[in-house]
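Everything below concerns the one structure shown next.
A protein chain is absent from this complex, but the other protein chains hold their places.
Read from first to last, the chains carry the letters A and B; within each, the first residue is number 1.
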Amino acid sequence: MIAFWVVALLAIAGALVVVLHRNPVYSALGLVLTLFQVAVIFALLEAPLLALLQVIVYAGAIVVLFLFVIMLLALEPEKRLAAPFPVAVAGLVLAGLLGFALAAASTVPLAGAGQGALPAGFGSPESLAASLFGAHLLPFELTSVLLLVAVVGAVVLARRRS
Amino acid sequence: MNVPVEFPLGLAAALFAIGAFGVVFRRSVIVVLMCVELMLNAVNVTFVALARELGAMAGQTAVFFVITVAAAEVAVGLAILLVAFSRRRTLDGDQFASLRG
Partner (left out) sequence: MPEIQTDLLRWIVAAPLLGVVLNIAAALGNRAKLARLVGPASVIVAFGLALVAVLRLAAEPAGAALVDDVYGWIEAGPLAVNLAFRVDALTAMMLLIITGIGSLIHIYALGYMDHEPDVARFFAYMNLFVASMLVLVLADSLALLFVGWEGVGACSYLLIGFWYAERANADAGQKAMIANRVGDAAFLIGMFILFWGMNALHLPSLKLSAINAAAPLLASAMPWLPTLVCLLLLVGATGKSAQIPLYVWLPDAMAGPTPVSALIHVATMVTAGVYMIARLSFLYAQAPVAMDVVALVGASTCLFAATIALVQDDLKKVLAYSTVSQIGYMVLGVGVGAFSAGLFHLLTHALFKALLFLAAGAVMHAMHGEIRMSKLGGLGAKMPITSKVFLVGSLAIAGVPGFSGFFSKDMVLEAAFAGGHRVAWLLGLMGAACTAFYIFRAYFLTFRTEVRAEPEKMAHLHEMPPVMTVPLMILALGAVAIGWLGLPGGFLWGNVLGEWLAPVLARAPGHHAHLSAATLLGLMGLATTAALAGIALAWVFYVRSPALAGRLAARSGAAYRLLWNKYWIDEIYDGLFVRSYAAWSRFAWRVVDTTIVDGLVNGVGQSVTLLAGLWRRVQSGDLQHYALATLAGAVTLVGGAWALTAGF
């Protein structure tokens, strides 16, 4: 439990850095912190393979991409950080309400929850693979098409600059 | 190691709220994109937590898809961002209001 609390607080701290820091580089680093903590949470929750993917894809690829763009554009620390005051306050109130509502909703008892021991090999690469290439084969293939489209789209957008 | 399911769900709620606040709060489009990633991660946490709670691998499979889609989104989003920056020399969201009615 203590591990969870540490990890959770670090994750929230990282998230706050993302949202509040003037310098986008620090924001990106805060994001990395949070993502690592989420990976630990995954590991804690019987999802070792997803924990690995989280580190490799998110921290390894996505955040690097963010940093790469920030460096490429040579972004300075922002002078005008926040949205206009009324918008910021409204966002704060609404986000708080949303967080409260989500947290409150998570305490509602779940039908079919906590039915004792997990099946053997739950969360192992084999079981994830079985789910992915069994019941969810079609979404998997569609996702690959989506990635292809994203790659083509990114290339086209980048080329147009010249 | 047996964390009750309410705890990761609470963490997810917090992360999601912070991300949502960031989307509204920040002007910089690139930080807004990061905040969207935060929100996606919060959702992933709920998926994984509930997958364990319900003993269903489908939850973890969904996370796999979310990560993939997030990668695609970031790739395209950053590409758009680069184009936008080359046009306006800024990443301030307020400056991209050409759709004003």
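In this text, contacts are C-beta pairs under 8 Å (C-beta built on N, C-alpha and C of every residue); 3 or more make two chains touch, one makes a residue touch a chain.
Keep in mind that this is a model prediction, so the values were computed, not measured.
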Visible chains that the absent chain touches, using the contact criterion stated earlier: A, B
Candidate in contact with the missing chain, chosen from A:I41, A:V55 or A:A95: A:A95
Option touching the unshown chain, where A:V6, A:L72, A:V87 or A:L137 are the choices: A:V87
Omitted-chain contact residue, chosen from B:V24, B:L40 or B:A62: B:V24
Absent-chain interface as seen on subunit B, which is shown: 20, 23-24, 27, 29, 32, 93-94, 96-101
Hidden partner interface residues of subunit A, rising order: 83, 87, 90-91, 94-95, 97-98, 101-102, 104-105, 108
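By definition in this document, only the chains that are shown with their structure count from here on.
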Separation of subunit A from subunit B, taking each centre as the mean of its C-alpha atoms, in whole Å: 6
Residue numbers on subunit A that touch subunit B, as the complex places them: 1, 3-4, 8, 11-12, 15-16, 18-19, 24, 27-28, 31, 34-35, 38, 41-42, 44-47, 49-50, 53-54, 57-58, 61-62, 65-66, 69-70, 72-73, 75, 78, 80-83, 87-88, 90-92, 94-96, 98-100, 102-103, 106-107, 110, 112-115, 118-119, 122-123, 127-128, 130-132, 135-136, 139-140, 143, 146-147, 149-151, 153-154, 157-158, 160-161
Subunit B to subunit A touching residues, read off their complex: 1, 3, 5-28, 30-31, 33-35, 37-38, 41, 44-46, 48-55, 57-58, 60-61, 63-65, 67-76, 78-83, 85-86, 91-92, 94
